[in-house]
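Note that one protein chain is taken out, while the other chains of the complex remain in position.
Chain nomenclature is as follows: A, B and C, assigned in order of appearance, with residue numbering initiated at 1 for each chain independently.
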């Protein structure tokens, strides 16, 4: 694999929304990809990005996107071959399909197609092989283009943290999340709901974590993805944290690895992004912290550009085998950064040609 | 049982500290008990309560305690028969013992004697029968007085929430806590540690929850308390909430009750405090909330004077049998209110005579 | 003045919204007023209150309003003579006018009519005499009914704190507010905007504080209200606090009272609500706190049922004469409680007959 000679033009569907802004920010200095096109609602189409967008993120809007004229969210109008989708779930199904039909590679953060049997749900460190399903997708649907997806923000943290356990045969998992408010978009969670409070419910989140995890940790079997047959139970909560989903996990495996084996498996974990030195890949995708009270979202979430997952407090679980804490950046590793890493992986496999 | 004709004078050991202030506040209008004595460190002894105490709670210091002259923390000096102990764990062992030896009834919130084999660890709705161990305690130790304790703040919430499951044979429990900062005393948690953050560790808390729960849910067997043989696994976290510990629980039981049976068991749960109409007993000790996103600490914790436990989101657990959310007030039901209810229970059994 | 023999039926316009809920909660045990009618949008009309309302306040919806069938927001349909208005500003102008024309006494929290020349803007401790303008209002407008208003939430705190200075001739005032999120309704301030942040702008707030203050502290001159000719400058900020607006004030007066004169003027301040012992009147409307770091919103705002204003840290100002801190409850003293106290004042003057 060699880096592209010229930067590859990319578009961002839903680029004026909160998730779209995270894409724009994450890509602002990307070595391979260059944002040249933004698609949004009809209301925004025709305006400059800086006029159509109320920038809500820390720091200022990147200079180079300010003058991009926003397009409608449909193929044509100069939309580049590679399209990142930050579309809202209420409209993503049809729009993403239209782009894929028209031959675009759609790398989507939306939930809409994640559980489709012929759509890969990627965490590149774990299941790069699932890209094989794209051939089935194109055949099934008669598309020139294709759709690849990344998981729900909480699921990314969980599956990354479970990845080193996979070799030991994961059988049962109970996870409780403490999720940041930035995961809910804008305006998202009302301050009257979350200030000095916990909201022990996030609509649809537990189902996503339970189902997506099985698919991600499953195997590509030539014409289908065989999900992992493990029981996963999720308790999802919103807490007054800005960025970073913290999770507590109890896990049971078929084999009974020693404590040292688990620690080694975490520390040595690498995947395709590390082997291929993809630009957004963290050098160490999983990092074990020895301090007794870490990881913590506010103190650790910005490390490694938000792309690594931090694990701490591994200890024996009196009910299942092991228990631990994990943390990942929900809007980076759990959304925009995840999609960009997916596209980098696809480039490395020649799928963007 | 009849209410006392005259209010019973009571003392508060460690009354100038944060936990002690919660006792003073909780008892300010108590129909049976009247705070007439406060014991504290030598540094405070001899001063008026209002001079010795930096009042940290919401609202103002109750008028009637302002002029109490603080005593040293030892028997004598007018200390009443009934002593509530809010002593710091670093000094509680010896001081509480000295009072019990001197014939006082010590009702303690400190952790020091909780796991002693001959000390009852009470949640009056659950294990009023454990008071029977006090006879063993007096015999073993040759005391005229006695020591009774209440559990750790998180354990109270967990055991109250598990109580309705006990009849079905509790076998395995996994619990994750999201605990309020008021549980850590004053100055307690530094704002630099918890503002917009989660701290996934509270020293000693998980061990307490795992062990105390087994003792509380165990049976009094004439000369000893036989702990419940259930596996309990706790993940304890601090979150930026003021009052109220929220917990997520997955539980497995030997019998497999239906959803409706569990809901009924929660709603109908009553114990000795309700039967005897103890003054601090909530009418409904467990309250199931139908809303999909409740209970919430900020919105629910002050209801029922902080003495009930709220349960919500009961649903099937893909790993164990059921999962749900529970909430209780950590400084009331989990500390001062718990001890006061213990004393009320003891009065109702004639143990304060 | 004698209390009403039977409780007076009252209606709440906009009763399903956040401000309306504060009215419902504040009135739940009122000795004089009984909520028998709720007006809301067409969408809610015909439903029971408990079905039409997503209750957002701490604690539960009061039992006695649950089954009230919500009416449309227009006169007739059993609307009682006395109507509290919690209408949104976007629709309040016409609706309140319609009720006043139809003969109702409208006691409004909305901003729409506050600065009308013939509408009293009341803080009962300060300007009960302004009720005299109602005769002008009825004459001008040919109404049988009438409209009385209370100030913006921040203005109430400021004017109450300035009231003891009025006798010394207030000339110049600079105020900075640190306002709670509950002042913005629901969903109000997005948590992404205010978590661990300050927003140094609240639309229209500074203008309201500057203008309303002059009207409130002005004099009723038989046929008009003569505003106070003092310069007022406001800086308004939102901070991550739940309830309670904290303000810092520097003030200059024509006379130069001594420090002790000012302290005495604060402590002795009383108005019509105290003289007439109105049910919602705090015994001491202004309370000076000696502690060097008080008042604080979280610790002081719930005292005196949220109806008093707390002042602290009075000291010489190197630029104007004195400076100090003040605090008041924005949704009680600054909204629902203010309106109810206005209605109690009007009852005491025979204006509800």
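We take it that a contact is a pair of C-beta atoms (placed from the backbone, for glycine too) under 8 Å apart; a residue touches a chain by one contact, two chains touch by 3 or more.
Bear in mind that the values here come from a model prediction, so they are computed numbers and not experimental data.
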- Would you indicate which residue among C:96, C:210 or C:344 is in contact with the undisplayed chain? C:210
- Task: Have a look at C:21, C:127 or C:246 and name the one touching the chain we're not showing.
- Result: C:246
- Item | Chain not shown, touching residues in chain C | 172-174, 176, 178, 195-201, 210, 231-233, 235, 237, 239-242, 246, 248, 250, 292-299, 312-313, 317-320, 323, 325
- Item | Contact footprint on chain A, counting only the chain that is left out | 57-60, 195-196, 242, 298-299, 302-303
- Query: Taking the full complex into account, what residues of chain B touch the chain not shown?
  - Reply: 56, 181-182, 186-196, 240, 242
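The rule is short, and it goes like this: only the chains that are shown with their structure count from here on.
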- Message: What rotation angle takes the CA atoms of chain A onto those of chain C? Round to the nearest 5 degrees.
- Response: 180
- Message: If I list every residue number at the interface of chain B and chain C, are over half of them used by both copies, so same, or under half, so different?
- Response: same
- Query: How many angstrom between the C-alpha centroids of chain C and chain A?
  - Reply: 48
- Could you put a whole-Å number on the gap between the CA centroids of chain B and chain C? 41
- Item | Contacts with two or more other chains, residues of chain C listed in rising order | 195-196, 242
